[in-house]
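Of the protein chains in this complex, all but one are displayed in their positions.
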Amino acid sequence: MSAYEMRSNFGPLHVLTGNQVRDALEDVLQKFTVVAPVMADNKLVYDEVNDVSDIVLNDALPYKSPKDVVFPRVEDVMRFLENRVEEAQVIKPVLLVGAKPCDLAAMKVLDEVFTGEQGRYKDSFYSNRRDFLIIVGMNCREKKSGCFCEERGINPAFSQDCDGFLTLQDDGAVYEPLTEKGADLFSGATAASENSVSPGEETLVLNTSEAEVFTAMPWEKYAEGCIGCGTCTFICPTCHCFNLRDSEKKGIVTRTRVWDSCMYPKFTLHAGGHNPRTRKYERFRQRVLHKYLYIPENYGCTACTGCGRCIRSCPGGLNIRNTVLDIQRRLAEKREVHV
Amino acid sequence: MDYEMQSRRLAEIAAKLLEDETVEAVLGLRNNPEAGWPTPYCARTPQDAERLVWNEACYTNLAFYLTEMRGKTAIVAKPCDVRSIINLISENQLDRDNFIIIGIECEGKRKDGKPAPGCDACPSSIPGFWDIAIGADGSDTWCDLPMAQTGENVTQWAKKSTVEERFDRFLKEINQCILCYACRQACQGCYCVSCFMDRKATPWEQIDADTGSKIAFHLTRAMHLAGRCTDCGACEKVCSSGVNLKYIYKGLSEFVEETYGFKAGVNPEATPVMNRYEADDPQVAFLGGDCIVGI
Partner (left out) sequence: MSEQAEFINPAPSDPSTGASEEWTPRIIAFLCNWCSYAGADLAGTSRIQYPPSIRVIRVPCSGRVNPQYIIKALADGADGVMVSGCHPGDCHYLEGNYYARRRFAVLKRLLSLAGFHPDRVQFTWVSASEGAKFAEVVSTVTEKIRVLGPSELGGRDGA
């Protein structure tokens, strides 16, 4: 089955002029809570939109990932009342517009982890939000410094991991519905599909085992500049570690889920006082290997999409891409020697 | 400013220090095209030294890294780094015998096309003390460049503004905060092994990410930095959410200087201002006091 046949089930392409894009956005704004890239204090972020004119659809990549649409930074998940327990409910449909292919790929990783397509653990709070989420993806025509999505096998021009895809052109855009949910969001002059899906080749991967890299690599050198701020994990589209906290107010105990970061020294602190990862290189090693080794082992996909956010934001200049490249190089050298 | 000459001389000095084995490492900055600005770099061999650079985007405060170094180190330090180092020495966090300061003249750095946070209020282009000097022209003498010093005077602003305006400004900044603690991590003064925000021993210390917690974090941090902030701007430089709360720290520094005559980062022998008292300290904060504190 070719990609074209698969996609055509949900209607033809829509060719929109710039004005039509705006009208269509105006239209969806009436029906949904819309989350889209907006400027906030000179930074582009994904945020809830109230006015169409605030939406910024261009080639810039928002500096934070859209993951908090489905996995909020702070979320009350349940409450303990006097004689019963209540779980949180989500009832509001949300439309995410303008997610770039790298962020769409990241959403797929989160889906894999939280909704357990492979029959693993299913996180009801995540999947509740995910069920109510409609995603309209958008192409990305500009490679920013630190971007390496193509090395991660992601095509910045098109992605199928969404409900509809908006391809920006110099004058207007082309909208392509990909699922039933995205079938009639944008409408314009119809045309036949010509996009061809060409998923690239993943070149930045670690084909190795933990035993081979855990102590043999110069992790201390890689992590020299780390200050342990955790910014990389907070802006990362796939980082998903969280902590649960109970707090009591007026007799009601609320359980809250908040993001956590493996880059904090206290992340692995045990109740007994032991801490298995006290040094910063151990924490950086965890982050790299989690993305490139442990998630691939457990879920079959690499949890780094090459968006480059951590590279651009790290105050210490740590670089996950260069680290993986260096490991690849060292492994190749080692294997050559063995042969 | 002659950045090229400064870079060249810096590389020469660093290479020599490493070659002579006077130091084991030179802490500086290197070009990092992926990140988009020069990032911290530790040169350990004379060949490494060539990678050290000095340009107008070298705004990172390296004092924090110095506390982590083992063995004798040379640090490339501009005036704000030296202020931070002095503060750390006065608090017994650094041993002066363990490092060499390569003082480097600086007329202010730029970040995203604007003066970097803190640079607009910097009083001098010359570091407070140094072992090896690199002047603005790359020579070993200081040029003593005129400083713009256009930074806002927080006390004056506060006296002119209303309570509501001050609260709005504070809340506007707080609301962008995601409590990632990057400001704490980058700060020279925040070296506690166990930060109050990481202690979750008692229920009242519990930290969520609501407004109250953000207020508690930022105000307590400001309180801990009173009389210790060296106005290097590292907190604002690393913030990925664009929270600009340096004015609070600066306002406190101004207050401490005006009330107790103490300035952080000037004298490494001085006892930190909050660790001592005078029997005749002003009663400004107290009921019936003249309340100049209250603005």
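Chains: A and B, in written order; residue numbering restarts at 1 for each.
Please note the rule applied: a contact is a pair of C-beta atoms (placed from the backbone, for glycine too) under 8 Å apart; a residue touches a chain by one contact, two chains touch by 3 or more.
All values derive from a computational prediction rather than experimental measurement.
Among B:Ala148, B:Cys192 or B:Met223, only B:Met223 touches the chain that is left out of the view. The chain that is not drawn here is touched, among residues A:Val15, A:Leu44, A:Ala60 or A:Val77, by A:Val77. Counting over the whole complex, chain B has residues 154, 158, 163-171, 196, 204-205, 210-213, 215-216, 219-220, 222-223, 226-227, 247-248, 251-252, 255-256, 259-260, 273-274, 277-279, 281-287, 291, 293-295 touching the chain that is not drawn.
Rule of thumb we're sticking to: only the chains that are shown with their structure count from here on.
With each centre defined as the average position of its C-alpha atoms, the distance from chain A to chain B rounds to 33 Å. On the chain B side of its complex with chain A, the touching residues are 30, 32-36, 38-42, 60, 64-65, 176, 178, 180-182, 184-186, 198, 203, 206, 208-210, 237-238, 240-242. Those residues of chain A lying in contact with chain B across their complex are 40-43, 63-64, 73-74, 145-146, 224-225, 227-231, 234-235, 245, 247-248, 256, 258, 261, 264-266, 308, 311-317, 319, 321-322.
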